[in-house]
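Would you mind keeping the following structure in view while I ask a few things?
Heads up, one of the protein chains got dropped from this complex, but the rest are sitting where they should.
Per-chain numbering from 1; labels A and B assigned in written order.
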Amino acid sequence: MNIVLIILKWLFHILVFPGFLFTLCAALLLAGIDRKLVARMQNRVGPPLLQPAYDLLKLFGKEIIIPRQANKKAFLSAPAVGLASLLVTSLLLPFSASFVAVSGVADVIVVLYLLTIPAVAIIVGAASSASPFAGVGLSREMVAVMAYELPLTIVLVTVCRKAGLMMDESGMTFSLATVMQYQAEHGAMITKLSMIPAALAMLFIIPCEVGAHPFDIAEAETEICEGTLAEYSGLPLAFYELAHYVKMFILTSLFCVLFLGGFTTGVVVVDLILRLIFCVVVTFLCITVPHAVCARFKVEQVFKFYWTWVLGLALVSLLLVWLGL
Amino acid sequence: MLRKLIDESAAKSPWIYHINAGSCNGCDIELVSVLTPRYDAERCGFKLTGSPRHADIVVVSGPITVQTRDRVVRTLSQVPEPKVVVALGSCPRSGNVFKGSYSIDGPLDKYCHVDVSVAGCTPKPEAIIAGLAKAAEILKEKRKEMH
Partner (left out) sequence: MMQHFPILSIMVLFFGAFLNGIFGGKNAKARKIIVLASIFLSFLMVVAMTGPVMLEGQIISYWLGNWEPAMGFAFGIGLEVDAVGLFFGLIISTAVLVSGLYSFEYMSHDDALGYYYTLYLMLGGGVLGLVFSGCLFNIFVMVEIMTFSAVALTAFRNEKYGALEAAFKYLVVGSIGSTSVLVGTILLYNQTHTLNLAQIASILPSVSNGVTAVAFGFLFVGFATKAFLFPFQPLAADAHAVAPSSISVLISGVLTKTGVYGIIRLVYVLYQSMNLGPVKTLVVFIGTLSMFICVTMALAQHDFKRLLAFHSISQVGYVITAVGLSTALGVAGGLYHAMNHTLFKSLLFLTAGAVLHQTDTTNLDELGGLSKRMPKTTVLFLIGAASISGLPPFNGFASKWMIYQATFEAAAAQNNFGFALVGIIEMLTSVLTLASFIKVTQSVFFGQMPKKWENVKEVGNGMIIPMGILAALCVITGVAPSAVEKYLLAPATSAVYSVGKYINAMMGEGFAEGVSLSSETVAVDLGRSGYWNPLAWLALLGILLFGAFVAFVLLRKEAKTKESEAAEMFGSVDEKFEPFFSGERAEFSQVGGSDMFWGFKKVMRPYLDFMHDAHSGVVNDYVRWAVECLALVLLYCVLCGL
């Protein structure tokens, strides 16, 4: 009886909340809001809020073309793997200090690695499609991953150290739940002076990790014909689009966990709404605004930007935290 | 029900792929202007894509020169079903002022079924939007015929 209940609870977490269904809806909503906001900033009316959903549904009904030279299995399974690993990540992010869908494993390093899998899935899919445009795209995607991963690591270590100094006798914690706990007791990370550079760095990292506009070098549709996605059509393409939206939601959600964790009430529903509002704000700051005002970077510019300015911000924060400030 | 939803959204999210088959660039500029804040075709879900594999509506401008003929046909064949072909401007449907030139091998409907043709040299953005809206309707019909 007990086992059945546990399994049912797991299934509920995986399929409904905060897994499949909830993440999907939240991600689509977030993407819709993003597109609408970009349009408003450019003085346009913009597409309807549900436009991402329409796009997906339309892609479901399109023909799937698999190029003759492509490796069929890798070509079709890569998008599914990418999406699945993102949905697994969504189960790891705590919503408040008390609620994590799968507790005990909310580990920062696991999240970091799970977040690289979608990029790897895109790359493997692109490589298997045997298109020269995809070849260029995947090389750019990998350079982007190399670019943002270094500052991202430092930001995560900084947060772990900051929370661990107070909450863990070893002086370091890797549990996201503990990070939330710390913020519930001592106020949100963003209110600490030493964490502000790290938060800024994280705001710069999110658009590159998502592949949003000024950093969408891998899918530059005007120069390399959608790059990594050049050969995809129909359902697999829909999976990639969906992964893109879900990634946007998960990363902004991660930002909320790391830096805005203190603002919780303990009531799950209220926390949920708060979280969604924060997500929209973060999305507006780091995805919508650059999208509306910036032109696309070149590959080596992206790399240089992340390994100088963003890295510098993250390191300043790490040093400050290490000095106990 | 899912099928019905898919049919409905076919008309609401038409992605455009643009082929220049020897055009003088007039129509191309007008097509881009359709997406600017003034006309904002994104209201209806229109979006320019970079690869024919993603496209629903293929917009062809220009009088189909000998040089571009094979490339146009090849690219058109690489668009997944359902797809709608829109001829933009007078060139692809008649050859316009280039008609009779040794280097022209038009019109477009020699090579494929043209669903919508927007006349004019160049057509006004309003006309292009009207044509694209018509194309989106045809797209929905084609989608319904697929099953």
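Following the convention adopted for this analysis, a residue touches a chain if its C-beta (ideal position, glycine included) is under 8 Å from a C-beta of that chain, and two chains touch if they have at least 3 such contacts.
Because the structure is a prediction, the values reported are computed rather than measured.
The chain that is not drawn here is touched, among residues A:26, A:39, A:114 or A:274, by A:114. For the chain left out of this panel, the touching residue among B:15, B:46 or B:111 is B:111. Of the options A:34, A:149 or A:241, the residue whose C-beta touches the omitted chain is A:149. Among the residues B:23, B:51 or B:65, only B:51 touches the chain that is left out of the figure. Although one chain is not displayed, chain A still touches it through residues 14, 20, 60-71, 74, 76, 80-81, 83-85, 87-88, 91, 102, 104-105, 107, 109-110, 112-114, 116-117, 120, 123-124, 127-133, 135-136, 138-140, 142-143, 145-146, 149-150, 153-154, 157, 160-161, 164, 170-172, 174-175, 225, 230-231, 234-235, 239, 298-300, 302-304, 307, 318-319, 322. Remark: the residues of chain B touching the chain excluded from display are 3, 6, 19, 51-53, 68, 70-78, 80-81, 111-112, 146-147.
We adopt the following convention: only the chains that are shown with their structure count from here on.
Note for the complex: chain A touches chain B at residues 35, 39, 42-48, 51, 53-55, 57-58, 60-65, 133, 220-222, 224-226, 229-234, 237.
Chain B contributes residues 2, 5-10, 12-15, 37, 40, 42-45, 48-51, 53-54, 56, 78, 80-82, 143, 146 to its touches with chain A in the complex.
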